[in-house]
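As structure tokens, the structure follows; a few thoughts come after it.
A protein chain is absent from this complex, but the other protein chains hold their places.
Labels run A, B and C following the written order; every chain starts at residue 1.
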Amino acid sequence: MIIVMRPGATVEEQQGVKKRLEREGFNIHFSQGVERTIIGVIGDKTRLRWETLAAMPGVEKVVPILQPYKLVSRDFQPEDSIVQVKDLYVGGPQVQIIAGPCAVEGRSQLIETALAVREAGATMLRGGAYKPRTSPYSFQGLAAKGLELLAEAREKSGLPVVTEVTDKELVAEVAEVADVLQIGSRNMQNFALLQAVGRVSKPVLLKRGLSATIEEWLLAAEYIFSEGNSQVILCERGIRTFETYTRNTLDLSAVPAVKHLSHLPVIVDPSHGTGLSYMIAPMARAALAAGADGLMVEVHPTPAEALSDGPQSLTPEQFAAMVKELSPIISASRREMGGATS
Amino acid sequence: MIIVMRPGATVEEQQGVKKRLEREGFNIHFSQGVERTIIGVIGDKTRLRWETLAAMPGVEKVVPILQPYKLVSRDFQPEDSIVQVKDLYVGGPQVQIIAGPCAVEGRSQLIETALAVREAGATMLRGGAYKPRTSPYSFQGLAAKGLELLAEAREKSGLPVVTEVTDKELVAEVAEVADVLQIGSRNMQNFALLQAVGRVSKPVLLKRGLSATIEEWLLAAEYIFSEGNSQVILCERGIRTFETYTRNTLDLSAVPAVKHLSHLPVIVDPSHGTGLSYMIAPMARAALAAGADGLMVEVHPTPAEALSDGPQSLTPEQFAAMVKELSPIISASRREMGGATS
Amino acid sequence: MIIVMRPGATVEEQQGVKKRLEREGFNIHFSQGVERTIIGVIGDKTRLRWETLAAMPGVEKVVPILQPYKLVSRDFQPEDSIVQVKDLYVGGPQVQIIAGPCAVEGRSQLIETALAVREAGATMLRGGAYKPRTSPYSFQGLAAKGLELLAEAREKSGLPVVTEVTDKELVAEVAEVADVLQIGSRNMQNFALLQAVGRVSKPVLLKRGLSATIEEWLLAAEYIFSEGNSQVILCERGIRTFETYTRNTLDLSAVPAVKHLSHLPVIVDPSHGTGLSYMIAPMARAALAAGADGLMVEVHPTPAEALSDGPQSLTPEQFAAMVKELSPIISASRREMGGATS
Partner (left out) sequence: MIIVMRPGATVEEQQGVKKRLEREGFNIHFSQGVERTIIGVIGDKTRLRWETLAAMPGVEKVVPILQPYKLVSRDFQPEDSIVQVKDLYVGGPQVQIIAGPCAVEGRSQLIETALAVREAGATMLRGGAYKPRTSPYSFQGLAAKGLELLAEAREKSGLPVVTEVTDKELVAEVAEVADVLQIGSRNMQNFALLQAVGRVSKPVLLKRGLSATIEEWLLAAEYIFSEGNSQVILCERGIRTFETYTRNTLDLSAVPAVKHLSHLPVIVDPSHGTGLSYMIAPMARAALAAGADGLMVEVHPTPAEALSDGPQSLTPEQFAAMVKELSPIISASRREMGGATS
């Protein structure tokens, strides 16, 4: 941590900062510049606590040097984490493709989609039973009934199930069915929920918040780790910017960023990331070329009848065509198409 | 709702849209333009449901005409809502000033601050017992012990208490002490929590999400209304933009916007909105001049020792000086300084 | 400047940085932390040049300590700058109100508006002769003819004229008529133009760019200063954010920020800042309460017939009503309504 003093800060003010830091057990270095005095602080481990030093008399600003997260950082663990989902691996040589409807709407819609996406090459099934919706008047999901249908679809298709949990209270119920617990964008900083999924032994898919920095996203993962669960898969799904042509701006640079800063696997959701069905195939290819460990794609048998996210859903035929085009990109990226190792 | 067809949309595609809308009971008008066919739909009440029409063959885009919220809109209730907090009124002629520490840290810190801010002119006390923090390593609040101290501070100071509730499960516990339940920025779209506070009979202070549009904010208020609680106070606290000099960008135009679109009262939090103590007084004046119904300001006896948000906290002396400067602005805005009507 | 070395940076890499800095004449301090080595550099004057050090082997990041601007900084000149426009002063106790149409459209439109806004209390006249427009098919301004009309309007109304210059080549021509040369948002980083207005002896009104940080804005002012012209008035006019309800997001915190970092006067344009006529009066009041030195407001005799910016223009009657409501706010802010000192 570096403390920059105001021009004209008095000796008393400098001594005040010095005394406080020494009282807390830090070593410090004074560096008297031409226009500013700078104080280097050695030994800070938990940076955020110390930002309050900025409120001390004579202090102009506090510049943190270390990253605020530990367990999820690549400094802490240099080798890649690989998360196991039943007999699949996320973060290893294989690329996993998660597909399915935005929301579970009914038995035939779900089963039909599950079988079709498996046939086309998907390795996991997605589908929301509990749906967080911007408006109280939108379809809110089938809840417990939706979970039942997901269990049935898994049985029929053999695909592991990824589904969202929207509230701490629902974690146990959802964890009974889900193979991967999804934390949605809007809940990325619902810390009570993060701590709750940190205490179960199921993998967690952590979507980046709509306006979360990469640092905040990794801190959210740190919440889950710090409760004991290190099976975390990150998911980039677009951030909010001034551009309104796309629903969000898919930030693919987050893929190499996360791989650089952290050891966690990261997948990409081009459906929410763009909101436009014609963009999903090119952005899926781009995501894998950028190094993503997998994809999450919305597929619906009849998008125009979907109860949510129709305009960004692919039909099963469009999905199958997209997967076919992914193959050469996956090979070009020196990865393999996912699937159970046999 | 307006449906814009693609150039070259076939007659079959147009008939497909027509049939679906008629099946749902709508009247429609065709309008054949030079380059596009446009279909006007009469009778839509719940706009969001219909956005999936954008996924129908031949449809280029769907343009909603009506606002997606109802109960909180000024169309629905033309006169201003006034929210009563014990013997105070938010949204009427009086301007209310909520002040206190970011977090409750201990007995003397809280009581001392409560008495000082009351003396200076504050009409309510704020203080967090449950704190949502970006890092798992930051101070997380005193929880139940913090609520106890808030109750004691209310007794000693006579000020009603505003405190945050961070999880659905805590609503009952917090509501026992709080006079106003605060929903923080990060939870503005925690819909389970919104529904839970919608079922209690305490006023709710709903902070705008970090990257929430005004429409999404009003939809969050609609969630609370739709469960039966219409005692909602909105609070603008800065949005996330590219500018990093300030912690957030305080969007004061949200004040006239909300007054135009909705009947709800709105207050402003210049502490989180700027993150810099030197800006709080000028932005507080600006907020009231823009028509805000009140302010929420962080005050700490020794900001440099604060466990959170030190750099944006005022000392009690700075707070008193600020309130003095607000008086003429309040008069100039044809409002009165708040206080119990006697 | 602080240089943070990577964890595991070798002794050779550290020596490489040391040698380079010493070769350039700097003193350096090594500070060996637990996880990182940090190098403090004493004597940097021109920070930006040194950011390339970040590309040296072993360097993790370079943290600049000093502001990159000098002449416009409050460190350099502690007392406020006051800019004289004929017999008016911007930045002193008086608040100046600049009003007029977005574009000069014709003789009667301009003269009528000039007389009306003067009558209502405006102290300067605005009006665009050269208009930068997003579309090549929009009205592009009357050019030289527009300047002529502005000169005539000045003669008739006695109000000094503020008008935009959009290209380096036009500076001499516009400067012959204008009392203040306006640099528009889109040209805030047109450095050739900034240098050109830096070489004339007319005051310059420098609008903040659509997505310019406060630092970039002050650097743009520094360009003008560095060519010899220190008569610069800043103008906040809204920044681009994710919120689309308003045309831009008016960042009033820029007012205290600029006052803190710089000695330059700053005014606010609530017309472009919001894009909605109903918001202009409340945001004008807020701007003055925040400490702005003046306002710039669009007024048109018949907004619905305006060739540009109709929806954000006030009628002369609305403008007069707004000015009346500003008076008590100006007094409450310990300022006076502008006007020629007599």
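Here, a contact is a pair of C-beta atoms (placed from the backbone, for glycine too) under 8 Å apart; a residue touches a chain by one contact, two chains touch by 3 or more.
Just so it is clear, the structure is predicted and the values come from calculations on it, not from any experiment.
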Touching the absent chain when the full complex is considered, from C:Glu164, C:Asp179 or C:Glu222: C:Glu222
Pick out which of A:Gly184, A:Gly273 or A:Pro316 touches the chain that's been left out of the picture. A:Gly273
Looking at C:Ile2, C:Ile39, C:Leu53 or C:Val268, which makes contact with the chain not pictured? C:Leu53
Sites on chain B contacted by the missing partner chain, in the whole complex: 2, 4, 7, 29, 31-36, 38, 40, 42-43, 63, 65-66, 75, 211, 240-242, 244
Residue numbers in chain A that touch the chain omitted from display: 211, 213-215, 239, 241-246, 249-253, 255-257, 260, 273-274, 278-279, 282-283, 285-291, 328-329, 331-333
Go through chain C and note every residue touching the omitted chain. 20, 46, 48-49, 51-57, 68-69, 132-139, 166-169, 186-187, 189-192, 210-211, 216, 219, 222-223, 226, 240, 277, 303-311, 313
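Basically, only the chains that are shown with their structure count from here on.
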With chain centres set to the mean of the C-alpha atoms, which chain is at the far end from chain B? C
Between the Cα centroids of chain A and chain C the separation in whole angstrom comes to 39
Find the geometric centre of each of chain A and chain B from their Cα atoms only, then give the gap between the two centres in Å, rounded to an integer. 26
When you check chain B against every other chain, which residues touch at least two of them? 211
